[in-house]
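Please read through the structure below; I'll follow up with questions.
What follows is part of the complex, with its chains left where they were.
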Amino acid sequence: MRTALAVLRKDLLLELRTFETVPAMALFSIAIFVIFHFGVNRPTVDGQLAAGVLTVTLLFAGILGVNRLFVAEREQGGFDAFLLAPVDRSALLLAKASALFLFLVVLEVIAVPAFGILLLGPPLSPTLPAMILVLALADLGIAVIGTLVSALAVQTRSRDVIGPLIGLPLLIPALIATARAIGPLLRPQGPAPLPGKWLLILALYDLVFALVAYAVFDFLLED
Amino acid sequence: MPTYGKGLRGLSILTLVTISAALILVFFYAPLDANQGFIQKIFYIHVPLAIVSLCGFVFGGLLAVMHLRTGDRRYDMRSYVAIHMALIFGVAALISGSIWAKASWGHWWVWDDPTLVSYLIVVLMFATYTPFRFSIEDPERQARYASVFAILGGAFVPLNFVAVRAAQGLVHPRVLTVSGGNLPGPMALTFLISILGIALLYVTLWKYEMAAKNARIQLRALRRRVLGDEDISPLQRTAAPSL
Amino acid sequence: MDTPAIELRGVARYFGERIALRDLSFTVPAGATLAVLGRNGAGKSTLLRVLATLLRAHAGEVSVLGEPLPRRAFAVRGRLGLLPHEPLLYRDLSGRENLRYHARLYGVGAERVEELLRDVRMERRADEPVRLLSRGMVQRVAVCRAVLHDPEVLLLDEARANLDPGASELVEPLVGRLAGRTRVITSHDPEAALAEADLALGLRDGRPTFTLPADQVTPDLVRELYA
């Protein structure tokens, strides 16, 4: 735990210094919204379509973050440094996943309002509580899968390709669930109650992969 | 190092028998489908192929778990072969499915059906398994990472299945909603036999492949012992596990 | 107590089919210094990485501070410091930030960081991103990193590379013989290495050519090691 905090702290510091990941993610998603707004000369979207656009955007932005997650560790020997320390290895998983989770939250704090302003037809505010719940679950899934995939990809000769390549398919179920869960919230005629089924699937998905990740992560670090 | 040849002959014979039995049942016993007619019989190939391939991927994942638990590289080899075979079966399922689709829906492929598309995703994802292995030099790391990949995939298949089931399929039938429930008796029997047959086929092929791989590795080991490891050619990269 | 600090028996390590180390056996008593000599690619760094628990040995037994590796690796890590070829520092963080991070990993207080920075005369440059530092300054910070937790066993891979003569004296009390640590050092300056070592190990293509007290290593032995 102390370790995870130390690593997380380091990662956030690094992000503050290099300013590489989060701004890129945020700009990317805003760019997408702008494209849809002006490009798809449909001033507003709602319902399932809106949910889809939002989810897909966040997912892609997330992938961009995933790709950078372990680059510094690899290029600058952070892995070795961490492995030399007398600490529990799964702390790295915890730290990286939390870092990614935080990045995603920051991203959404920027992107979701932007979405509300740029693209969304129905008002955002009434749906916010439910929305936050869904997105939190989604972020959790992306964070866990993303960390795992990123750790897998970063040691291969094709980091930047393999990450998204394995990550996107793996995340499809989570994406389906998220989009379907958000859809009803953005109905033009005002939000419907959260579809519990999809929340359940999302939660299940998070749980399963969290457990898998915890079980296998150490093997990604071993010599 | 165990030889995988053991019991292969018996198994092969059993497989042959079961499959031919299945075929006989399919063509002479199972009744013609009321509205689809003869083409429906591909059901007895397609569905088992699809299901066995999915199970094969999961099987590969379980073997990968064993590899990581025991640290025994042979499990990695087994997992590799299992996934390899499942991939072949998967492609076969795709093909048989599309034939059926062409016959009964008029298109080779229906994209807006979750079952089909998600299955394709699964197959494609495991299609990256080999290239993924290939892009890691160090054999040990390759083995470990491939196992993690396999486990991810193994966990992914059922989850994906659930998510897809929840998102109502549009055209793709759902017979096995409560596992073979509403199949008429003879069809059910035939179906079970053919599933058994395909499953046996999978196991047999798996064992064959394992035996072959083993032979190759032992040969290489012998060669190394004879030539001596002084002048080893620089690391040649391969996707296949090398012990 | 007289359990040797480091003990190897018949150790081998492969990378795929390449044999990086083979039938390596030696013991280093506590407080002694072992100099590992050998050509480029002889296996020195690999040996250090094995001792540092970063690589598993594929054959034979390794024990450090009485603990068998890799089984009890976690018990050893906190008591052992490695200074590899790469500085193991984040280029975009300052030296101080890097050391603070490692201090947290090792559960060491921040004052220790300041103390070390002063020892290597980097206190005034400690807040610049490492990527803006000169090569030797980076090496100084890397030395601090390696000795941050005051390890009992120190593994030095050409520690003095890129350090100016003054700086090598500065780091002497940290990584030098008198620090009283058990040390395994590598260097491409055999004379200097032997001068500060008690034992010497000659490696050639991963095989030991000699394992002797440092003072018994004749120039011929050295010459043929590199020939």
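Going in written order, the chains are labelled A, B and C, and every chain counts its residues from 1.
Following the convention adopted for this analysis, contacts are C-beta pairs under 8 Å (C-beta built on N, C-alpha and C of every residue); 3 or more make two chains touch, one makes a residue touch a chain.
Every value quoted in this text rests on a predicted model; they were computed, and no experiment measured them.
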item: Chain-type multiplicities in the full complex (formula in displayed labels); value: A x2, B x1, C x2
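What we mean here is this: only the chains that are shown with their structure count from here on.
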item: Touch-based graph of the chains, sorted into line, ring, star, complete or other; value: complete
item: Comparison of A-C and B-C (more C-beta pairs in contact); value: A-C
item: Chain closest to the middle [Cα centroid of all protein chains]; value: A
item: Cα-centroid distance, chain A relative to chain B, in whole angstrom; value: 32
item: Approximate Å spacing (C-alpha centroids) for the pair chain B, chain C; value: 49
item: In chain B, residues with contacts to at least two other chains; value: 137
item: Footprint of chain A on chain B - complex, ascending; value: 68, 118, 121-122, 124-125, 128, 132, 135-137, 140-141, 144-145, 147-149, 151-152, 155-156, 159-160, 162-164, 166-167
item: For the chain C and chain B complex, residues of the former touching the latter; value: 15-19
item: Complex contacts: residues of chain B adjacent to chain C; value: 137-139, 224, 229, 232-235, 242
